[in-house]
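The structure appears right after this line, and notes come after that.
In this view, the complex is presented without one of its protein chains, the others remaining in place.
For chain A:
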Amino acid sequence: MVHVDPHEAGAVPAIELTGATKRFRTPSGTLHTAVRELDLTVAPGEFVAVVGPTGCGKSTTLTLVSGLEEPTEGEVRVYGEPVSGINGHVGFVFQQDAVFPWRTVLSNVMAGPRFRGVPADEARERARDWLSRVGLSAFEDRYPHQLSGGMRKRVALAQTFVNDPRILLMDEPFSALDVQTRALMSDQLLELWAGTGSSVVFVTHDLDEAIALADRVVVMTAGPATVKEVFTVDLPRPRSVEAVRLQPRFVELYREIWASLGEEVRITRERGAGRAA
């Protein structure tokens, strides 16, 4: 993997958030700040993992990049263009199941190209190609409820990758899976991603997963979220998620990043306890 330095002069970053702030009006009428003054740059082809305490606003950051939500203040740019509405180059893998339960596996993967006006035959061909890459060719006629959680997630990956996104946003995609399936899925994700050259922003609360997958790990503060610290993961690629965990450098990085992240987790927990009391 060619590693591109995001701060290199002249390179247009894939994603650029500058001073992005997002406030929501809660049902009780008060303003809730989810993201505050967030600056983040992601280079083309870079894999960035975002870690932070639960509920700090990591997911909101992704919805800002995807165009599902607009920032209250600040600016979000994708390949130099300000984000307004959904960007066709963006793919999004959701935390919960978001495959369409009334469509078969094949039809689910075809959905993206069909929505974009690709003829059915071509869409079917592309969908079959991606289904074989995620190893689900034999299941194309099944409905999602007939699959396991891991298989549904693979459908979601194929459904996203079939659109050839230049930017891939992933919101704790594997958090609902069991530990073994999660490791397999992580490896599969790295494999799928390796060929595409797309940029990935991967939100997770699992630091192991973040280090194993990413080029850089961004630590967020307790909510409202803003970037606290950024760590470069200098582990060689291609990586195998299980093997990389055993490397001394991995442990070193883990200790370093956890020192930063742990503090924010503690702040969040103390706040939660204060609220509960």
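Simple rule for what comes next: a residue touches a chain if its C-beta (ideal position, glycine included) is under 8 Å from a C-beta of that chain, and two chains touch if they have at least 3 such contacts; residues count from 1.
Basically, contacts and distances are computed from a predicted model.
**Student:** One chain of this complex is missing from the view, so tell me which of "ABC transporter permease", "Response regulatory domain-containing protein", "Heme ABC exporter ATP-binding protein CcmA" or "ATP synthase epsilon chain" is its UniProt name.
**Tutor:** The UniProt record for the chain left out of view names it "ABC transporter permease".
**Student:** Which of these, A:V90, A:L106, A:I211 or A:V265, touches the one chain of the complex that we don't see?
**Tutor:** A:V90
**Student:** Touching the hidden chain in the complete assembly: which of A:H32, A:R116 or A:R249 does that?
**Tutor:** A:R116
**Student:** Can you work out which residue in A:G19, A:P101 or A:G135 touches the chain that's missing from view?
**Tutor:** A:P101
**Student:** What residues on chain A make contact with the chain left out of this view?
**Tutor:** These residues touch the chain not displayed: 66, 68, 86, 88, 90-92, 94, 96-103, 111-112, 115-116, 143-145, 159-160, 163.
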